[in-house]
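Missing here: one protein chain of the complex. Every other protein chain is in place.
Our next item is subunit A:
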Amino acid sequence: MRMPEPDAGVIARRREIVSALRAIVPGEGVIVDESELRAYECDGLTAYRQLPMVVVLPSTTEQVSQVLRTCKEMGVKVVPRGAGTSLSGGALPLADGVLLGMGKFNRILDLDFANRCAVVQPGVTNLGISNAVAHEGFYYAPDPSSQIACTIGGNIAENSGGVHCLKYGLTTNNVLGLEMVLMDGTILRLGGRHLDAGGYDLMGVITGSEGLLGVVTEVTVRILKKPATARAVLIGFPTSEQGGDCVAAIIAAGIIPGGMEMMDKPAIHAAEDFVHAGYPLDVEALLIVELDGPPAEVDHLIERVEAIAHSKGCCYSRVSTSEEERLAFWAGRKAAFPAVGRISPDYYCMDGTIPRKALPLVLQRMNEMSEKHGLRVANVFHAGDGNLHPLILYDANKPGELEKAEEFGNDILRLCVEVGGVLTGEHGVGVEKRDLMTDQFAPVDLEQQQRLKCAFDPDGLLNPGKVFPTLHRCAELGRLHVHKGELRFPDIPRF
């Protein structure tokens, strides 16, 4: 993985850049000391590390605006960062760049239950929003597994999902308004407490733009009343194919569960050994299906799901009879990553999405790849929406094994694209999948996306080196040679 070549001219002006930043953000808000910079050298994708040139921690929108404008004027790159939990390297610093930390934007600004929304600063954690509205029985629906730590600003950047997003949507479906700052310092407001921002859906573009288009400084999210009740069913199958069939049949029956997760045998065993959730160990695939809503609905649907499971040949089925039991079912799934961490020195988490019908083929091919690369793999799977999380087990201390794991991961993602899926369902492209973008998109597709980037950041200073494998100058992308009258009148049906 190569990052853009650091600009020695910029690094040489470090002192000047630092003093310009200090004029905007006083005191401890500008960090230059190497030992302190170390805390920012990577995000959740720890295989890649880079000390930033300087870290700035603004605390007002006006400061963010001035920092960005100043960096633009000085030709300095900027990498925005929330809590640094990205699994794709979205917040990986640049040696010649300013790291813009949004951690001081940690206030909840308004809870508006009449309009069912919360207005918060971007550094508030995902779970912090739900906690703030819990006393009125409300919550914020998207729940990425890092929700204790990850911030809503980072969620906007990555369009984060979670186990409940099949029914309740991703971040993009739950945001009503944004305040953001462009690289030239312009402060914009999009949307608000009403539905549908006017004009182009720029909020839809910002959400999931991985920090390449602007820096979000305020967020208005939709909050929902908590479902009256929730129950879960554990269902085991002798083959993963039957598990996949069961998921398809549940959806074909018109049921969209609050959560529908699948684990393969290695993941089941790792989780059970770790948290003793009571999972059956003699099954090849385990489903957790959670139904939420009014008690009458949940009781009705549990029965229907159990009937479907039996018709698809399940060999194990257990319905939660108490809240403790429901949470125990989930404890294993939620601990799947650390559980796998116990059986292997290191693991590498992938994030492709596939059409669900391709699951048996993908699992079979993954097993073949596992043998080829000589590395084990455990699978957890957001079964409802086809989002795979294969965990590749490796040992970083063995020379060459990290590279082997990455190559294995790349093979899996290429396979996802080959069967009609995509490179990333919720973790983002970042640096991790950047060079695979050409497997999913043609050059013309990527150029159109980059022209969209040019509308926001014409100098390409915001988070360069992420998402796009090749950087183009906007002037070059915008070139259009048209010669009047050169094309004959098109030979297509006309009236």
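Following the convention adopted for this analysis, a residue touches a chain if its C-beta (ideal position, glycine included) is under 8 Å from a C-beta of that chain, and two chains touch if they have at least 3 such contacts; residues count from 1.
Simple rule for what comes next: contacts and distances are computed from a predicted model.
> Suppose you had to identify the omitted chain by its UniProt name; would it be "NADH-quinone oxidoreductase subunit D", "Glycolate oxidase FAD binding subunit", "Spermidine/putrescine transport system permease protein" or "5-methyltetrahydrofolate--homocysteine methyltransferase"?
Missing chain, UniProt protein name: "Glycolate oxidase FAD binding subunit".
> Who touches the missing chain here, A:Gly211, A:Gly243 or A:Gly428?
Residue touching the absent chain, from the options given: A:Gly428.
> Out of A:Ser19, A:Thr46, A:Thr60 or A:Thr186, which is the one that touches the chain we can't see?
Within the whole complex, the residue contacting the unshown chain is A:Thr186.
> Determine which one of A:Arg38, A:Arg107 or A:Lys225 touches the chain that has been left out.
Spelled out, the listed residue whose C-beta touches the missing chain is A:Lys225.
> Just to verify: which one of A:Asp201, A:Glu306 or A:Asp459 makes contact with the chain not shown?
Of the candidates A:Asp201, A:Glu306 or A:Asp459, A:Asp201 is in touch with the missing chain.
> Which subunit A residues touch the hidden chain?
112-116, 137, 158-159, 161, 165-166, 169-170, 172-173, 182, 186-190, 192-202, 204-205, 207-209, 225-228, 248-249, 251-252, 254-256, 293-297, 299-301, 353-357, 382, 385-387, 420-429, 433, 437, 440-442, 444-449, 451-456, 467, 478, 480, 482-495
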